[in-house]
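Only a single protein chain was left out; the remaining protein chains are all shown in position.
The first chain written gets the first letter, and so on, giving A and B; residue counts start at 1 in each chain.
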Amino acid sequence: MTVETFSGAERILEPSAGALLRRRVFGHAGFMIGAAIILAILAAALLAPWLAPHDPYAQDLTRRLVPPVWDAKGSWLDPLGTDQLGRDYLSRLLFGARISLLIGFSAALISGLIGTGLGLCAGYFGGRVDMVASFVVTTRLAMPVVLVALAVVALAGGSLHIVVAVLGLLLWDRFAVVTRAATHQVRQLDYVAAARATGCSTARIILAEILPNIMNALIVIATIEMANAILLDAALSFLGLGVQPPLPDWGLMVAEGKEYMFFSPWVIAIPGLALFTLVLAINLVGDGLRDLAAPENRN
Amino acid sequence: MLAFALKRLALALLVALTVSIISFSLLRLSGDLAQALAGPSATAADVEAVRKAYGLDQPLWVQYLAWARQALHGDLGTSFFFKEPVAAMIAARLPVTMTLGVSALLFALLVALPLGILAALKPNSWVDRLALTLSVVGQALPSFWFALMLMILFGLKLRWLPISGTASWKSFVMPAIALGYYGMPTFMRLTRAGMMEVLASDYIRTARAKGLRAPAILLKHALRNAIVPVVAVAAVQLGFFLGGSIVIESVFALHGVGYLGWESISRADFPVVQAIVLVLALFYIVLTLLADLLNAFLDPRIRVG
Partner (left out) sequence: MIGEPILEVEGLDVVIPLLAGTLRPVRDLAFAVARGETFCIVGESGCGKSLTALALMNLLPRRARRSARRLRFAGTDLARLDERRMADLRGDRIAMIFQEPMTALNPAYTIGNQLEEAMLRHRRVSRAEARDRAIFLLEKVGITAASSRLRQYPHQLSGGLRQRVMIAMALMCGPELIIADEPTTALDVTIQAQILHLLAALQREFRMAVILITHDLGIVARVADRVAVMYAGQIVETGAVADIFARPMHPYTQGLLRCIPVPGRTRRGAHLGSIPGLVPSLMGELAGCGFRNRCVYASPPCAAGGIGLVPLSPQRAYRCLLPPRECAANAAAAAAP
């Protein structure tokens, strides 16, 4: 609706676009909370060597399963207690953040490259290419992810690289589906037709005209897949077929603490909560980005 | 409708074929089969004899065809570890996984549908906020950890439910919740979004203009249309539940297909792993096919073209 003004006093003061965006970003509680948590975890991961009170791998068999500081038997020596091998839990938790973030970022990056490439081709070229791409996506969806990931990791060995590669190679379907739909839509728009008419190359059109326009959607998917990769990695580690001990992976910490959980519940509660918090924060940021990118979808 | 069904069926068959090739390759990639079959103490001559006897000296595509022919006749090979037919092993464990998958689906739907509908009826109310919170939390909970927490609470502290085994229906309560909770947010968001869209549609206004009462509008005109996408996704989600039950089965020591798969991977019993991948993928393919057909059947625009 056009704002027609009758007199100066009635004029509706329109804030600038930048100010509006800032207000929306800072006014979006979920996004702000999520971003703050992620920044905090990122800082903890980067500063782990300085923040950690102990070496995360140093065992002290005389101080096994010491409860956290809030317990009557806890002490400030190990603020979050120790595990079954007497390793300081806080230190392991801090170093574990590195693994989760690394796996999340790298797996999302790999799957993003695969999925976006496939989706761009399918959406841009359509026809046969599209049919082949949708067949590939359907086939990928039919494979039971956890089982295949477990089997491949078991065959190839449980190093960090392998786990990242396997997750990256398995989680690209959503990228492909969303990129395909978005590309298909953008392709119909006038300015892409104009670019084609002026003789721009296909690669140029895809990179310069289409990709920037689907970036919003891609970033949102990236947060979803990052969260997914972190959860899947944790599940693989928990089943003993992901990254291997003594790495302080949060999923592995839950697995190792499982035997002791009935008497020392904190050994599984703490790494689990850490996982939950990180994934929650990533999801909050993803939801927030989606809301902020498409305000008309909110009600 | 028929053309649509045939097209879907063709795609499903093609995907099944591809999946079978992938799972076949999985076994071949796992190492020298002849060596594995002959056992660790076999001599080089023994291994060669086994290789000949099992046709492992043939080109790969010949081996695939032979394997596929057997698979079509229900013969999925023999376990390295138990020396038993794999098909029988899977069949024995399938009921547990199916029970788990179906009850997880029921749990997810029972929670998600009413919450999604209420949230759509009163956007931004406390129900809506509760639904949103549950779904945000649900998508962030590591399922194995949630399962362990349930065990500590209901199994250990309250002692309401058994923490492992398959002795009675009670054994399935916690696993179903732990597995179903992960799928619930999808259903809830879908129900809420579908319901909101339908409630804002012109035909709901027409129904109100006829003087229909709120329950009739909701149950007859709104729900019917809002539920269609949920039905389709429910079938697909069941496929995911069956494939993803491996984590939950291992936490609760439920001896289903997923648990068998996990154990077999640990024992390097790859004929079993291969067969499970194939069976779970086939389940998923059949379920998505059913979902597509059901979707088409529920929508007269596709059914009566």
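What we mean here is this: a contact is a pair of C-beta atoms (placed from the backbone, for glycine too) under 8 Å apart; a residue touches a chain by one contact, two chains touch by 3 or more.
What you see is a predicted model; the values in this text were computed from it and never measured.
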Touching the absent chain when the full complex is considered, from B:Q35, B:T78 or B:S201: B:S201
Touch list for chain B against the chain that is not drawn: 201-203, 205-213, 216, 220-221, 224-225, 298-301, 304
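By definition in this document, only the chains that are shown with their structure count from here on.
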Gap in Å, rounded to a whole number, between the CA centres of chain B and chain A: 23
Interfacial residue positions of chain B with respect to chain A in the complex: 11, 14-16, 18-19, 22, 26, 29-30, 123-124, 136-137, 139-145, 148-149, 151-152, 156, 196, 242-244, 246-247, 250, 258, 261-262, 265-266, 268, 270, 273, 276-277, 280-281, 284-285, 288
List of chain A residues in touch with chain B within their complex: 30, 135, 138-139, 141-148, 150-151, 154-155, 227, 231, 234-235, 238-241, 251, 254, 258, 261-262, 265, 268-269, 272, 275-276, 279-280, 283-284, 287, 299
